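Below is one structure; the comments refer to it alone.
Shown here: the complex without one of its protein chains, the others still in place.
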Amino acid sequence: MGYVAVVGGEHIPVDVFRNPDGELVVKVEDREYVVDARWTQLDLLSLIIDGRSYQVDIHSEKDSHRVLVEGEHFDFELFDERKALLKSAAGLGVEGIQEIRTSMPGKIVIVLVAEGDEVQEGDGLVIVEAMKMENEMKSPMAGTITKVGVVEGETVEGGALLVVVE
Amino acid sequence: MGYVAVVGGEHIPVDVFRNPDGELVVKVEDREYVVDARWTQLDLLSLIIDGRSYQVDIHSEKDSHRVLVEGEHFDFELFDERKALLKSAAGLGVEGIQEIRTSMPGKIVIVLVAEGDEVQEGDGLVIVEAMKMENEMKSPMAGTITKVGVVEGETVEGGALLVVVE
Amino acid sequence: MFKKVLIANRGEIAVRLIRACRELDIPTVAVYSEADRNALHVRCADEAYCVGPPPSVESYLVMDRIVDVAKRSGADGIHPGYGFLAENPVFAKMCEDNGITFIGPSPAAIEMMGHKTVARETMQKANVPVVPGTELLDDDDLARSAVEIGFPVMVKAAAGGGGKGMRIVHEQKQTEEAIRAARSEAKSSFGDDAVFIEKYVEEPRHIEFQILADRHGNVIHLFERECSIQRRHQKVIEEAPSMAVDEDLRMRMGEAAVSAARAAGYWSAGTVEFLVDKHRNFFFLEMNTRLQVEHPVTEMITGVDIAKEMFRIASGEKLSIRQEDVTMNGWALECRIYAEDPFNNFLPSPGVIQTLRVPGGPGVRDDSGVYAGYEVPLYYDPMISKLCTWGRSREEAIDRMKRALGEYVIKGIKTTIPFHLKVMSNEHFLAGDITTSFIGDKFILETGEHGEGLRDVSLVTAALQMGRRTREGVSVSGQRDKGMDAWRMMGRRSRWVM
Partner (left out) sequence: MFKKVLIANRGEIAVRLIRACRELDIPTVAVYSEADRNALHVRCADEAYCVGPPPSVESYLVMDRIVDVAKRSGADGIHPGYGFLAENPVFAKMCEDNGITFIGPSPAAIEMMGHKTVARETMQKANVPVVPGTELLDDDDLARSAVEIGFPVMVKAAAGGGGKGMRIVHEQKQTEEAIRAARSEAKSSFGDDAVFIEKYVEEPRHIEFQILADRHGNVIHLFERECSIQRRHQKVIEEAPSMAVDEDLRMRMGEAAVSAARAAGYWSAGTVEFLVDKHRNFFFLEMNTRLQVEHPVTEMITGVDIAKEMFRIASGEKLSIRQEDVTMNGWALECRIYAEDPFNNFLPSPGVIQTLRVPGGPGVRDDSGVYAGYEVPLYYDPMISKLCTWGRSREEAIDRMKRALGEYVIKGIKTTIPFHLKVMSNEHFLAGDITTSFIGDKFILETGEHGEGLRDVSLVTAALQMGRRTREGVSVSGQRDKGMDAWRMMGRRSRWVM
């Protein structure tokens, strides 16, 4: 089974297959790993690769993965080949139109931008209060605000669209 | 829903219903308990009964239940009313024919009885080695050995019939 | 001793206090909001009563309802924990008026220390050094005073503590927004939006002394805690003792802390907080008239159970230990673990904890209010656990903390465990070179040198994860499979090329 990982803009092919001895092999670019893998607890993988033992914690949402291993973390996307092909035609990058959404329910304290505003990467967009803390949502890139989906004082559900930056 | 509990030979009626206020009520004999019950973890019940909070651990195998609560343990059987009625016709007691089985796989070290032997309650029947320990299976009652299902040196699975006492 | 105690709190501190009561053989009454029916403190307590809807202003902060539950359940004492009603003199008074012992200091002492400006004056009279600052003022006067004192200044809520309702202001144009934000947080956290301004001591250490005082005039301290590692003025890592404190400074600060407690007519456990600048000058910051989040590190180096002492003191007992009996043994660290995503600006991450594996072995203590299957609710503080380690030396305590953090598995939500692991390897932290601006100045949350090799491991894992979802994917053995593949591996040629 073939996949394509998108890590920081880079595209990396990942392939999973059984070799003639029946062993599970994962190939990352040109590096082949014969793996002994067990899902010992929910989304917690015990991997032994040529004697090296890893306990890998993976948190996946659709094609996005957060992996924690030995104190390091990695965020990336992984698509199967067909999906990668489709995406590729449409542009796999994460630039372009960015929708800023809440990750959790909360209250809109301040809306710092209006439609038509120019923003720089890192500029504050909206301040949301959740779990007793105020959090400033920042722009992931420079661009123009094309939509503001909330008003001050409003209570929103998780996933609510706050702002669109283009 | 009506049940009958068998606790040390005693039969105790237990009834579960919603009262007119929609509250969950469990009646044990003539004692009514309005309960707020949540299965917070697998087979771990958080019970609040008129403010008293209990964390109850229940281990059930078919109609047999082992309950641990506040350091005390209770072993009993609980049948729904129809089953209790059927059982009642056939005799609900635990006397009569007793099948002695292993609870887990192991090795038969010694068979201490033969078919036709008379035994007293507590007499050793078979010594089984499991998890590095030798365990003596004892007779739960006085009676006659009517069957011996294993031979010395044999390796048995969990649940294997060792001996029948009548 | 008490016949029965009501714990007017939730989360890990409610569990901590129920543990203390169990060890003292005191029955406990829990209160809970509708969002907390499945919380651990409800399951651990002997009795439990719902006191209202999820928002704390409608449940945990409703004083008369909590007092009513205490009376109806026959509790003769109420422990407020920290936060919520812990430093509310009205509540302490209401308990007294209803014949229930408030397990904390007197209402007068809470009131005096709770109003930061009154506390400052009291300390000045007792010759304890304080930081220059203002009284409570309206927005315009505050803005003017900020200019007079000279930037940077700190806007602070008069009520409460714990980093809430605090804002640092570096230049004049930020003043207005900082005052607004501080008032807003103070209002929602403490129900009081009064704020004042203080000179901001730059690059200070935050060092506090633990106090124990009985109702018979005996006051002792249990040495200091170093609490300089903060995010958003909220402590995240604490240790005891402090590398910045030598025997002489410890004696002088300890004496000042005891004087501060005496000046306030204080009994119960309490904490006197100081700022210490690079020249080892120390300034009274505030007194916390409650059990602190970070009390475990002091318990670990002294062996004194501070929570249990609070119950003994409140029931009228004299302190069982004198100052000269308190000894310091080894070093202890605490990492506060939050349901927050450290790689996404520490956004809160509530949700269901799917898997939990708590570290164990020597020198490890975990204080938590969660369990596998528990849903961390949206409504409250996102701290889910306090992980503490003890060692004979600071180095051993740090080595243990790294080891323990590495063992900790919390799945389903994102936590600050990876953040703490990075701090434990930071050279400035290892050298003890820490101030309250450590996280801003001396700490980068980046992937380390081993990252490149581990990246392939993470890609391997994601590919296997995708395979689990689809029938087309190459399947991986589950837990119950035989280990034959692994056994055959023994004879295999090495192919691991990392």
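Order of writing sets the chain letters: A, B and C. Residues in each chain are counted from 1.
Here, contacts are C-beta pairs under 8 Å (C-beta built on N, C-alpha and C of every residue); 3 or more make two chains touch, one makes a residue touch a chain.
Quick caveat, the model's predicted, so the values are computed rather than measured.
For the options C:V5, C:C50, C:V169 or C:I220, the residue in contact with the chain missing from this view is C:C50. Across C:M1, C:M63, C:M243 or C:V358, the residue that sits in touch with the chain not pictured is C:V358.
Chain B meets the missing chain through residues 1, 3, 5, 7, 12, 14-18, 22-24, 26, 28, 31-45, 47-52, 54, 56-60, 65-76, 78, 80, 103-106, 109, 129-135, 138.
Against the chain not displayed here, chain A makes contact via residues 36, 38, 40-42, 46, 48, 51-53, 55.
Mapped onto chain C, the footprint of the missing chain covers residues 15-16, 19, 22-25, 32-38, 44, 49-53, 296, 299, 303-305, 307, 329-330, 355-358, 360-368, 371-373, 375, 392, 396, 399-400, 402-403, 406-407, 479-480, 482-484, 486-487, 489-490.
Quick note on the criterion: only the chains that are shown with their structure count from here on.
With chains reduced to the mean position of their C-alpha atoms, the one farthest from chain A is B. Put simply, the C-alpha centre of chain B and that of chain C have 47 angstrom between them. Centre-to-centre spacing of chain A and chain B amounts to 51 Å, using the average Cα coordinate of each chain.
Taken residue by residue, chain B touches two or more other chains at no position, since every residue touches fewer. Shown for chain C are the residues in touch with two or more other chains, of which there are none.
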